[in-house]
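For reference, the structure is listed below as structure tokens.
A single protein chain has been removed from this complex, and every other one stays in its place.
Letters A, B and C name the chains as they come in the text, with residue numbers starting at 1 for each one.
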Amino acid sequence: MAEPVLQLRDVSLSFKGIKALNALSFNVERGEICALIGPNGAGKSSLLNIINGVYRADSGSITFNGEQFVRIRPARAAHLGVGRTFQHNALFRHLSVLDNVLAGLIRHCRATIVEHAFGIGRDRREAREFNRRVDEIVAFLDLTKHRDKVVATLPYGVQKRVDLARALVGGPSLLLLDEPMAGMNQDEKQEMSGFILETNTRLRTSIVLIEHDMSVVMGLSHHVVVLDYGRKVGDGSPEQVRRNPDVIAAYLGTAH
Amino acid sequence: MSAIGTDAIEGFSATRDTARVTRDRLRVGSAVLLLAALVGIPLVANDYWLNAVLIPFLIMSLTALGLNLLMGYAGQASLGTGGFMSVGAYATYNLLLRLPELPLPVSLLLGGVISGLVGIVAGLPSLRIKGFYLVASTLATQFLLEWLFNQYGWFSNYSTSSSISAPRLAIFGHDLSSPTGRYFLTLATVVVVTVVATRLVRSQTGRTWMAIRDMDTAAAVIGVPVSAGKLKAFFVSSLVIGIAGALWAFAYLGTVDARSFNLDRSFQVMFAIIIGGMGSISGNYLGAAFMILLPILLDHVGGGLFGGAIDPGQLENLQKALFGALIVWFLIKEPRGLAALLSRAWTQLAARLGR
Amino acid sequence: MSLRKQKRIMSRAIGLAALVLSAAAIGTTASAEDAKTQYFPLATFRVGAYASSGIPVWAGEIDYFRYINEVEGGINGIKLVWDECETNWEVEKGVECYERVKAGKNGSPVPIFLPHGDPISKALTEKSVADKIPLVTIAYGRTEAIDGRVFPYSFPVVFSFWSEASSAVNFIAEKVGGKDKLKGLKIATVYHDSPYGKETQVPLAHLAKTYGFEDIQIPVPHPGNEQSAQWAKIRQLKPDWVFLRGWGVMTPVAIKTAAKVGFPVDHIVGGIWSGSEEDVRPAGAVAKGYLAITPFPAGANFEIHQKLKKYILDKGLSDLKDPKSFGSVYYNSGVDEAIVAVEAIRTAQAHFGVRPINGEEAQWGLEHLDLSEKRLAEIGATGLQQPLKLSAKDHEGGGAGKVLQWDGEKWNVVSNGWVKSDRDLLLPLIYERAAAYAKEKGITPRDATN
Partner (left out) sequence: MSFFVETLVGGLLAGVMYSLVAIGFVLVFKASGVFNFAQGSMVLCAALTFVTLRDKGLDFWLAALITLSVMVVLGIAVERVVLRPLVNRPQITLFMATLGVSFMIEGVAQIAMGASVHELDLGIVDTPIEIGGVQVSQFDLAAAGTAGILVIALSIFFNKTRIGIALRAIADDPQAALSIGIRLQTLWQIVWGVAGFVSLVAGLLWGARQGVQFALTLVVLKALPVLIIGGFTSMAGAIVGGLIVGAGDSLAEIYLGSLLGGSVSTWFAYVLAVAFLLVRPAGLFGEAPIERI
């Protein structure tokens, strides 16, 4: 079996003395969709924030694509190929869909500020190339008709897709999705699930997904990790997790 | 989240609509007309209009553009504008004085670059401090620079009054010291800088800045170089402001000391961009017009209507209060600035024409 | 925002603009009189941080102009007309005012421009040469401009900053019993840390070397509302005299802080811009005994004041709002300025003919101005204005000040008449600096014999 894309070993995090994550360890295999589930405050978002460097873990280690670290800066994580969408809307709200997605390519930008200012050197070539890639992703996520609209004016479900497009355009090898379907109706969820699945199969992107809707989780994921109060209480295939009594007690039985 | 220039400034770019094409054509057309008018003005305008109205208006627009790049686009508010203007002015003065073989445009640009480098240093705290605390910390730059040029005679070539005056302004042998010459020097600079700045804000550099402005944490997570982007914004902004400072000193006043670039100047420029419209290029000209032309207009009107009837001191105070009230009124009534107002007017006009 | 609301705002804004434009049009066509009058623009500052010092000045000036018009029927029959332009004491607005008025009004040219502000006068130095409009800066402005060969259109008449410093030293000499007694004294200059404040550093250093006193320089940062550190230093250094060169709020705070550290107030000699009622009144009782050197001695008993009172104040024609200020230092400075301007125009008229005078002619008039004791007596300004004789080589002419002492209510002259400055000692230095300026600017000095 190939080396996992992401390995977490004994990762702990605390805020002002309160443990948010407690010696957490698990693997995400290359090419799989891994769902993180657990009640509110279980530490799911905090975990994503550690993986791409928004928070700094107190201890433990993370291995991503063979590179091991305890702490990482967000920009470095992005360069290594970690993509991310956000639970609460974190789009650049005054920019158009096009500009938001283009921003996802900034880290691939080689032209200097002088080239940008005078439209010389790599500037034009890069601009063409970036626009082509954005158009591809925009078309892939069915956003073409919204391309030039300011994101703040778009419906919530569309904004979520823009967020996904922005994360995808840079070609991440691991995609962290923080509740991509929160607040959506059933049709929108279906649509989004389709996009996620297609991303996984067509673009071969490994995905870590936080989601509350169990039917979505069970339908989409290859692998489920269950968190409760910062501890791992379950880890396995959807079937295994569904049968795990601890998980049922902590989460499935009560919440749903 | 930074509360400055990010959260609640609405409408950085107008929503596109059906009348878009007509509107854009209208815009380009009127910009060309405006430029033609600006080039033609010296044929009809007298010294007063050039020296006291148009030159300061153009330079104020340029300064506002500089600050707008930093504050309106990159979301980093600064009250160090006056300080950067003084760096540009004093640096250009020393280049003209000590390296007279350099042509004027090169000295102006180098003066701007020096100001830009100072801007990078001044921008370093922005990597750690956010929001209103950052605004307050830029005041340190403002006061430190003001002090520096007043304190050390070297910067003013040990003139008795620490003030600097323009050496002869000339480009390739053409004397520019007449009002018309200074006007064209200013106009040319403003046009070039505007074109370059417009390119820049539409490039990935501009997108970097707007990403930082709108949501800096998310920007970092998707791989936008936040720290470098902030420092670049400080550099470009201070560069433009530095060039504007040099023009203020040499094309407008002729002789200045550091007090021309005091905190009041910084406030004036910030008013110009907030009233004109943050994150808008045309807003800079509208805001500068508001700040430079309105007080002069009030003065003329006041003098014309009440001259002799009201005590001049009362009249002046009345104008000051009225100016303050107008500022507040615009801030309340037009959150997105005059640029948005104008943009809506264009849209309506275009809709009518397009029909 | 709803469309209707937008429209309302737009239409209001447009309406406002239209109103403003039409009003401006009325303003420019309002008063079309014949050009048999002499236009005299006044750059004033009635708002901002320094308005309190300015308001009595304009009153003195305007009252004297009115007196000339009402009682003497103008200058040889040419009446004066003036209008004001607000500068806020800022360079930018000062330049705007200058540009606004420099072309004259209704065909009457501008003879003289009074910039009323040290930074404004410096910004206008070169423009005034190009436009041929003399700048008269009484007791401020560039000291080197005394050399009219290099600065043909700048006139720091009466009392330059260098003369101010020298006269202050000479007054101290008067108090200690002669210039030879200056040796070994410590004189601390507490100055406003600005180009204006620094102007006396060079002459004081030179005088210290000449007379053997110790020259201590203590800067006070603008605006000067907190000086505990500076006066703690004074307490430590124990100077014999303090020469206080303030501006605005700095002076009362200096006097109060001096009292706090126990420095005797009657050993502080204020400079020109630290020596008005507006400077000492806010300091209250502790200012009693404070000294100040000035070219504009206070007092309402000069002959000209009797006339002003009779023909202007008592007839309700005065520009003065607070009658207490009649005869104050700043009021008298306005009268002084007006006298110099009127006499320069009169001199020019004698040469060029009785008609409105333009800037170039007024420049000639200024360079040939001779305010003798006799002429001053005719005007009624004996004791108020020192005798003054200008030439191309000497745009200052006077160079003496009187020292006043505050008694808690009013100023009293305590010096022995006009305290002269050591002009012979300082002029060579001034000419040297003017020559250096000429070299930097590529100016060829005029021939001084014309």
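As a convention for this text, contacts are C-beta pairs under 8 Å (C-beta built on N, C-alpha and C of every residue); 3 or more make two chains touch, one makes a residue touch a chain.
Small disclaimer: the values here were computed from a predicted structure and weren't measured.
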From the list C:223, C:289 or C:383, which touches the chain that is not on show?
C:223
Which of A:54, A:154, A:169 or A:241 touches the chain that is not shown?
A:54
To test your reading of the contact rule: which positions on chain B touch the chain that is missing from view?
3-9, 71, 77, 125, 128-133, 135-137, 139-140, 143-144, 146-147, 150-152, 217-218, 221, 263, 267, 270-271, 274, 313-314, 317-325, 327-328, 331-332, 335
Can you list, in ascending order, the chain C residues touching the missing chain?
46-52, 55, 193, 218-223, 225-226, 228-230, 232-233, 235-236, 248-249, 252-253, 256, 259-262, 278, 281-286, 321-322
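The criterion applied here is as follows: only the chains that are shown with their structure count from here on.
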Farthest from chain C in C-alpha centre terms, which chain would that be?
A
Rounded to the nearest Å, the gap between Cα centres of chain A and chain B is 41
Chain B touches at least 2 other chains through residues none
Within their complex, chain C touches chain B through residues 6, 9-10, 13, 20, 23-24, 26-28, 30, 44, 46-47, 51, 55, 83-86, 91-92, 95-96, 99-100, 102-103, 118-119, 122-123, 125-127, 142-144, 193-196, 198-199, 202, 221, 321, 433, 440-442
For chain B, which residues count as touching chain C in their complex?
46-48, 51-53, 56, 147, 150-151, 157, 160-163, 165, 167-168, 252-257, 259-260, 296-301, 303-305, 307, 311-313, 316-317, 319-320, 333-334, 341, 344-345
Given the complex with chain A, which residues does chain B contribute to the contact?
9-13, 15-16, 196, 199-200, 203-208, 210-211, 213-215, 217-226, 232, 236, 279
